[in-house]
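Note that this complex is displayed minus one protein chain, with the remaining chains in position.
Then we have chain A:
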């Protein structure tokens, strides 16, 4: 997950948002944190047969 400060406006336009530039620094700080978490998940090897836990039941081992 790589998003640069200068591209924020375009990224937000893609999802129909107009976000004031005064918020961009705060948003970028959070994107940096989330990017590290997304990378951790993306790097984990999972079988193609591993299904998303969409209908989640913790009882199901």
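To be clear about the criterion, a contact is a pair of C-beta atoms (placed from the backbone, for glycine too) under 8 Å apart; a residue touches a chain by one contact, two chains touch by 3 or more; residues count from 1.
Basically, contacts and distances are computed from a predicted model.
Participant: Leaving aside the chains you can see, what is the UniProt protein name of the one that's missing? Options: "ATP synthase subunit c", "Germination protein, Ger(X)C family", "Amidase" or "Cytochrome P450".
Facilitator: Its record in UniProt gives the absent chain the protein name "Amidase".
Participant: If the missing chain were put back, which residues of chain A would it touch?
Facilitator: Interface residues of chain A facing the absent chain: 1, 3, 11-12, 15-20, 23, 26-31, 33-34, 36-38, 40-42, 44, 46, 50-54, 56-61.
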